[in-house]
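Every protein chain but one is kept in place in this view of the complex.
A and B label the chains in the order they appear, each numbered from 1.
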Amino acid sequence: MIAELVIFIILGIVAVSSAFAVILSKNPVYAVLFLVINFFALAMLYLVLSAQFVAFIQILVYAGAIMVLFLFVVMLLNLTGAIESLQDKLPAQRWLAPALGMVLLVEIAVVFLSGFFAQVPEASELPEGFGTSAPVGMLLFSRYVLPFEVTSAVLLIAMVGSIVLAKRRP
Amino acid sequence: MTIPVSAADWIVINTELILVGTAMIVLLLDAFNRRISDRISPWITLVGVVGGLVSLGFLWGQEYTGFAGMLVIDSFSVLVKMAILFGTGLAVLLSVDYLRREELAQGEYYGLLLLSTVGMLLLTSSANLIMIFLSLEMLSIALYVLTGYARMRPRSQEAGMKYFLLGSFSAAILVYGVALIYGALGTVDLAGVAEALTAPGILSNPVLLAGAGLVLVGLGFKVAAVPFQMWTPDVYEGAPSPVTAFMSVSTKAAAFAALTRVLVFAFSDLSGVWMAVIWAIAALTMIFGNLVAIAQNNIKRMLAYSSIAHAGYILVAVASANQLGIQSIPFYLIAYTFMNIGAWAVVTVITRKGEEGVGLSDYTGLFWRNPLLAVSMGLFMFSLAGIPPTAGFTAKIYLFMAAVNANLIGLLIVAVVTTIISAYFYLRVTVIMFMHRPSEVSAVHVPIAAYVAIIIAVVATLWLFLFPNSTQAFTEAVWRMGL
Partner (left out) sequence: MPPLSWYLYVSAALFALGLFGMMTRRNSIAMLMSIELMLNAANINLVAFSAYLRGHTMVGQMFALFVIALAAAEAAIGLAIVINIYRTVKHIDADEINLMKW
């Protein structure tokens, strides 16, 4: 399956390079747009992993709702001009952070290279309908009914909370 | 299609349901009639909290597993839930007059407080990494808002921002850790994790170790253990005082319940690895918290460092991971709830509008301004320092005995030495209150609700010292269900 490998490589490169761009771009509007690209690439990866429902939620909720919210706030506050970049006031942190990040990356790479996942069987035969909305829905309303309800409570908190914090001042 | 929720499931979440219902009533009432809501929502909230405590009384001594093993009710969780609800109830009593003084809206505040409490209760019962993540987020997101609730006051805003950024950061780390654990073991169920860890050769799996480490970091942020404590002083100082009182005890209780459940019950086979880590974190936390607290002249910051230090003491119990250690965790959490909320209650009363008057100098000669307040504060300081006749003393004795039983002599020495150091800054407050008679004496106005909270805290602090046996039956039951 050369085609799948090629698709994966392209998506992986897009995802990682857009993440780089998010971190490095000085203009927050660009950063938000790169993040949208990143989320789209991840959604495609989820499709390759036969997680259709998650992929569409990723596009609808993440790329759609959350990033529009980000963009809206960035534009509303008119942050485009006045924002700093990588310069900051703590020189030690400036050198420490990349070092720490690299250490972590190397560590994770070592972990993954250690061969543990070589033993894990590759996805050969996924069950019929794996990751489509029907089984996801069945699980959400049976085994995962409690997390589902808790999530609804969290969304209520978010709604009440953001109104409390951001409503017009007296 | 019917949703399969069994009778046991309803029993397991009945406390949470009572509080969610109360939160809905409070929020809806606020939406329909703000004037009535401003007047009665704290009392509705209190009724809900008391109802929750009653329902916990019915659950006492029973064991239930609900929602396919996602939630468990056992003596450990019931006791910790009691600590959380005591904390919520006392925080409500403090909030009534505070919100009026600071001219903050009442309705949403209690709604968020209750929903945050529900998150804590769920976290205490969670036996599944998905539920641990969700309930941790539930309690945190509500607390981010409550921290920044005084939205016109820059310090509160800043505290909300810092708490939010570091809290979400720690949550992201936690999720990544959970993902790695899922990859290594193929399960996110704590019982499943414990079972999977018995497989040969799994314990040296680097993916598992990395995942467990990241989960530990994520929970470490929530309990404010060194080196993940940097947000604590700023957030505790900037947040509205009753919110700080609430989160310093209830969040800590819930997070420690989760930490204990994850480490001692699920990852017990990995204890060879995490024991050393917890040992070091506990020692660092006790040393750092107590030493930095000495240098504080702001009472809120001093109590924040004190709260870091107490997290270190509880970690000693986690590290000992034996019968006495596990028993002493709920006892310590309950004792800490009363003494710490008591101290924060006095702070709330002393501070003036806009959170002014938080310097130690504002406590000079408090005894002559309001003797009852000064004596209570002195008692809470004694208790926090672990001096008899207080609950703090009994709790520390349990802890030290647990450390002795587990043969953690090095850690015990650190704990004892830092306790002695801590006496310095706790007693300094007492000395300031009693020794320096102010030139002009102005009375302190104490609202009735706050008085009630302080008196409850005083009585409980003394009672837990005089009759520790009354909770012994409880804590022993904790062990029976334990391992």
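We take it that contacts are C-beta pairs under 8 Å (C-beta built on N, C-alpha and C of every residue); 3 or more make two chains touch, one makes a residue touch a chain.
The structure displayed is predicted, hence computed values, not measured ones.
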item: Among the chains presented, those that the missing one touches; value: A, B
item: Residue among B:72, B:175 or B:311 that touches the chain left out of view; value: B:175
item: Residue ranges of chain A at the interface with the undisplayed chain; value: 1, 4-5, 8, 12, 15-16, 19-20, 22-23, 28, 31-32, 35, 38-39, 42, 45-46, 48-51, 53-54, 57-58, 61-62, 65-66, 69-70, 73-74, 76-77, 79, 82-84, 86, 88-90, 93-94, 96-98, 100-102, 104-105, 108-109, 112-113, 117-118, 120-123, 126-127, 130-131, 135-136, 139-140, 144, 147, 151, 154-155, 157-159, 161-163, 165-166, 169
item: Interface residues of chain B (partner: the chain not displayed); value: 130, 133-134, 137, 141, 144-145, 148, 151-152, 154-155, 157-162, 164-165, 168-169, 171-173, 175-176, 178-180, 182-183, 186-188, 230, 233-234, 237-238
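Here, only the chains that are shown with their structure count from here on.
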item: Mean-CA-position distance for chain B and chain A (Å); value: 31
item: Chain A-facing residues of chain B, complex; value: 1, 3-5, 9, 13, 20, 27, 66-68, 70-71, 105, 108, 111-112, 115-116, 118, 122, 130-131, 134-135, 137-138, 141-142, 144-145, 148-149, 151-152, 160, 183-184, 205-207, 210
item: Contact set on chain A toward chain B in their complex; value: 107-108, 110-112, 114, 116-117, 141-147, 150-151, 153-154, 156-158, 160-165, 169
